[in-house]
Structure formats: structure tokens, C-alpha cells
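Take a look at this one; I'll ask things after.
Here the complex is missing one protein chain, while the rest keep their positions.
Take a look at chain A:
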Amino acid sequence: MRMRLVPEITNWDFFGRSKLWLGISALMMVVAFVSFLLQGLNYGIDFRGGTTIRTESPSAVDVGAYRDALQPLELGDITISEVFDPSFGDDRNVAMIRVQAQDDQEAVSADLIAQIEAALSEVAPDITFASVESVGPKVSGELIQTAVIAVLLAIGAVLIYIWLRFEWQFAVGAVLALVHDVLLTIGVFSELQIKFDLAIIAALLTIVGYSLNDTVVVFDRVRENLIKYKKRDLKEVLNISINETLSRTIMTSLTTMLALVAMFVLGGDVIRGFVFAMMWGILVGTYSSIFVASAILLWLGVKRDWTKPDATAGNQYADIDA
């Protein structure tokens, strides 16, 4: 007996309320964007420069004492937060201390770190420094730039690929879905103020890749069915295609989610934000390939008359799966 996540044959109508779904998605994007503008992201030192120190001690973390110890050093903005993880025992207390980039100081001062460590050792003699990371303001500015370029490049490359492989309406649908996913992910990070660092950019790009993977599988079926059911209208063809690929969509999203949940729970606190971004991305990506990408395709319409020469006829991919 097989486990079936969705019935063997489904005939659900995904586009009965397509305007409503598009509206909700648009609203969510606006909310995410406004949150990003108003609240901003909780940038890690990769993007705004500064120093983070991860401390570990057998005795409990006293955030107030740490703060008092660092006060005389006049370092400007200091954030001290305790890190909790189910895998830590009672004798393992972890805190993250973040110190802002010191003004007009390109290079990172070793003295400063030594001073901080000395000050903390005074209030908590058994403290150890599990990691110390400093990024100068010069590099962090460049890192932001590179990150934005990387995301834009990825989206651009994908736009071109789908355009070549399908038609421009598909490319627009897929890319809008991607923008939707990226925006919503940024929105969640801004809303929950989760630390946004370089690894999150990697996660964002993976989401781009994954969401696309999903969209492309649906589109591939749409292309096939457009030829198969020449007489049916586009809405019907889209519905058939999504229903046919639904079982696969759910299976793949679930296996990936399963793997990520394991990583989220057991992978340790260092990587949790990164895994969270990917889990959220898979959720949003699966949703968007149906309710955004396909809905936009429906809205834009597709050229159906295949007897006339069209844009895809001449290029190298035209008959790859004939």
C-alpha cells in the first residue's frame, strides 16, 4: 500500500479566485516592503561592519554585568544577547556581543578586541571566546553591493533562460514569482528582526533557485498541455497542468522541508537563521509557482496559434523535447 499525499487524480480549481490570491500576494509584498523601509533589516557585521564576539561560560550569562563591564570602553552601540539552544547543557551559557564599527577605522583593531576580552574576563572569570569576528566598514559596504548584484544577476539570468526556453509571458510570470519570494523573505527578516548576514544572501539565492525549479516544472507541463489540448482555453489548461504536477510539487516540497526541519532543529544555533530562511522560501516558493507565476501567465495570456512562425521556432531549444 502506498502513502498518497494527494489523491491520485485531482481536479481542483486553482484559478477560481486567482484575482483574490494575486491581490493577497500583492498586499503581502507591499507589507514586506513597507516593513523593510520602516524597520530595516537587522544587518549582521558582514553588512554594517563591527565586531561580534561569541562567549561561552559554565556560569549563567549576566547581560547587565557584561554591559557594565564594557561601558567604560566607550564603544558606542553594543548589543548583548543570550543564545539559547536545546542542545546546550546547564553548564553551557552562550552570549553574542556585537560592537558597532568604530568610526573612521578601516582596519580592525586588535587592541580593541583584547580590551573587550579583558573587561569581560573580569566579570566572568570562566568565560571563553568561541569566536571573534570583525569586519571593517570598507569591506561591509562592498559586501552589500556584491550581494545585491548577485541577487539581481541571478534573477536576470533566469529571466533570460526562461525567455529562451519558453516564451516571454512565462519568463515574466516566473520572475514576478521570484521577486515575490525574495521580497516576502526579506519582509519576514525585517518583521522578526532576525540577523541578516551573508549566509542569508546564499539562502535567498537558493530560494530563487528552488522557487524557479518549482515554477519551471509546472510551466513545462503547461507547454506540453498547450500542444495537447489545442481547443481548451488557457485557464483550463493551466488548471490541468497544475493538477497533474500537484503530486510531485507536494512530494518534493515535503522531502526538502523534512530535510530542512532536521537541520533547523538539530543543526545548532549558528546556522538556524540560514535554515529558517530556506524553509520559509520553500513555503513561499511552492505557493508562488501556482498562485503567482501561473496566475500571471493566465493574466498575460499565451500565444496559442502554433502554426504561425513564432519567437521560439528558430532557436536552439525549439525541438529539444519534441
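Note that in this section a contact is a pair of C-beta atoms (placed from the backbone, for glycine too) under 8 Å apart; a residue touches a chain by one contact, two chains touch by 3 or more; residues count from 1.
To be clear about the criterion, contacts and distances are computed from a predicted model.
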- Protein name (UniProt record) of the chain left out of view, among "ABC transporter substrate-binding protein", "Phenylacetic acid degradation protein", "Glutamyl-tRNA(Gln) amidotransferase subunit A" or "Protein translocase subunit SecD": "Protein translocase subunit SecD"
- Task: Identify the residue among A:Ala60, A:Ala157 or A:Leu192 that touches the chain left out of the display.
- Result: A:Ala157
- Per the touch definition above, residue among A:Val139, A:Val179 or A:Leu283 touching the missing chain: A:Val139
- Against the chain that's been left off, what residues of chain A make contact? List them. 2-5, 8-9, 54, 56, 87, 106-108, 110, 113-114, 128-136, 138-139, 146-147, 149-150, 153-154, 157-158, 161-162, 165, 198-199, 201-202, 205-206, 208-210, 212-214, 216-217, 220-221, 224, 244-245, 247-248, 251-252, 254-260, 262-263, 265-268, 270-271, 274-275, 278, 320-321
